[in-house]
Structure formats: structure tokens, C-alpha cells
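Apart from one protein chain that is not included, each protein chain of the complex appears where it belongs.
Letters A, B and C mark the chains as written, and numbering starts fresh at 1 in each.
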């Protein structure tokens, strides 16, 4: 069984509220292990006055299908219960949750690997772009070579 | 900075409630990544009527210090924000959360590795023992060789 | 076809989306056609190694054929997560 829940939203979310519901669903599906990853907006200590906001742009339509494909790929590689991917777009402030993935499986190794895989693919294959705003102006976050390199672990 | 929170308790817990508080703490500590693992009681489909309960025995005194040592070891290996380990003892029923670990770090790789490490060490180095009760009787869960082998990944 | 731009590609070209009538055979042909139009396009497309392309909402390559394609998007490498 694989129940894939993909959410792309402007609204803020509480990772704990999502995890409570996800854990109940995972338990009912017979899972013994749940792994959850949450990404948070980090402040920029170097910049004058820090990060005033982060704005995330995405590609409506493609975003949902890209996340769905990544989740389906994970479900073919590992024996998974439910899978959740949530990613925000729009304006965020430091310390806010940006996104979350949750995976469930009978055993912990599959749940850990699947969550790690989802994050690596989401980083480089889902159409999101981050822009950071400080007192000095706005800058698009550059992709890291290490993010692209991370995908080679899964080939 | 490393804030280690160790809890060994009889009482049930909601992983989501813990994750909400942990995420707030992690965000305030400047973390960009939070990884959370939850272990759940799985039913035994093979047994007549399934699993009626699981009872977890532990070694009061040693349990807390073993978990503290494992968390401190993780904090020396990776650059971590707060770390949480919670493990229940006593009687549990299928689908209930048994335990949870949460880690936070600036970047996702450290948070994932630390959570994976905590789980591997907790499995084989923290003094907990599980007993499964079915209509046919009670059986102590046997340790798996694979759990001991998993530790070699970290040497 | 519809041509979409995201992030700094959108900002350099100055619009998020436009309708383009073109007989370009491949993505690369379309890039050359647009670059020849105006400087803002030439500037946005000056370093293709810094760009990614999606054809009908699937990640693709610059040598992908455009026959039957309805939507094409240009953007920098993704930075989600």
C-alpha cells in the first residue's frame, strides 16, 4: 500500500500537527517506523539586520506532478506505507518551516532511506526557487553542486 | 550548542506534540533541518488474534545514562542543535508510539546521519527489552544480528 | 506555444509568460530565436549551463524536439527543500 499526499501551499503549517495525523495513518497501515524531515528558514547572521524574508517561487502544475513522481519513485524503491510531501511558496520569515517530508515503513532502514531520497530529489528536481531579502537587497539562492552530486547516491 | 533532552516514561505520547515543541527550539537555535524518527508497535498478523500487548522492561538508572551517552556521542560527531530521545516502558498496544528521536542541524545531512546513528545505538546499547503477548502466550523479542551489525557502520 | 520564465530568468526577461509563435525544431533553436529578438533575452540565455528547461512540465534538454509541445519553461537550477 502506498498513500501519497502532496501539498504545495502558501499557508504556514505546524510540522507537529502533520506528524500526528501522519503517524496515525502510518500505524493503521501497519508501519513500525516513521521518519519525518522538516526544513526551516535560517537567518543570515552575516547580513545587516539579518534576513528580513525569504520568498519562494514555484511552477504551478509542474510542482505537484514533480513531487508526485518523486514520491512514486520512492515507493517503487522501498516498501512504504504513506508518504507525505508538503512545500510552501510565497513569503516566509526566519525560523518558519519551509517544507516537510514524512515516510513510513515496516522497518526503520526503508523509512530513513526513502526520506533521505525524497529530500535529495526534491532539492534538485522540484521547481522551487528561493530568494533572500536583507537590508542590502534581494538575492536568488544559488543551487549547490553538492545538491546535484547528492543524486548520484541513488543511481 | 547542544541541548540534550532524554525522557524515559511509562506514559503514552503524541510524536506531533513533541515535534512542534522541538521544531520551535531547533529554529531558535538556528537549525535549518529537523529529522524525527518514531517507532510504533506493529501488530503480529500471524498470531491468533494478533498482538494483545507489548511490555517493555528497562533498567532504571542505566537507561537514562546510556541514552545520554549515545546523544552526547552524536553531538561530538555532528554539528547539532537540540537532540531529543524519548522511550517508553511498560505496557503498550499495537499502533502506539514506542519511542522517538529528533535531531536538528544547520544542514540536512548532519541531522539525518545523527538520527540514524541514534537509532542504531539505541537499538543495541540502551537497556530495553520487549515482550510480546498473544493468545498463545508471551515471548521475549530476540535481538537481530543485523542490529548489532548496523553499529559497524559508525566505527 | 506558451513560454514561461521563473526566478531570475523571469526578472531578466521582464515577464513570467508569453505566447510565442515559432517553427523552431528544438529548444535550442527557440533559444536562438528569442536571443536574436532583444538584448534582455540574449542576456537571460547567455549561459545555458546556468539554465534548466522543462518541456510540457517535464524536465528536459536543450536538444529536445518541439513538435506538438504546448508549454516550455526556462529557469535556473532549483533550490527547494
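Note that contacts are C-beta pairs under 8 Å (C-beta built on N, C-alpha and C of every residue); 3 or more make two chains touch, one makes a residue touch a chain.
In this text, all values refer to a predicted model and were calculated from it rather than measured experimentally.
Of the chains displayed, those contacted by the omitted chain across the entire assembly are B.
Only one residue in the set B:57, B:72, B:136 or B:149 touches the chain that does not appear here, and it is B:57. Screening B:30, B:90 or B:127 for touch with the missing chain picks out B:127.
In the full complex, chain B contacts the hidden chain through residues 39, 56-59, 61-62, 65-66, 87, 98-99, 119, 122-131, 140-143, 147-148.
Throughout what follows, only the chains that are shown with their structure count from here on.
Chains making contact with chain A as well as with chain C: none in this assembly. Across the assembly, the chain pair joined by the most C-beta contact pairs is A-B. In this assembly, the chain whose C-alpha centre lies farthest from chain C is B. Taking the mean of all protein Cα atoms as the centre, the chain whose own Cα mean lies nearest is A. Here the spacing of chain A and chain C, counted between their Cα centres, is 26 Å.
Remark: chain A and chain B have CA centroids separated by 23 Å (rounded to whole angstrom).
As a whole-number value, the distance joining the C-alpha centres of chain B and chain C reads 48 Å. Of all residues in chain B, those that touch two or more other chains are 108. Among the residues of chain C, those in touch with two or more other chains are 81.
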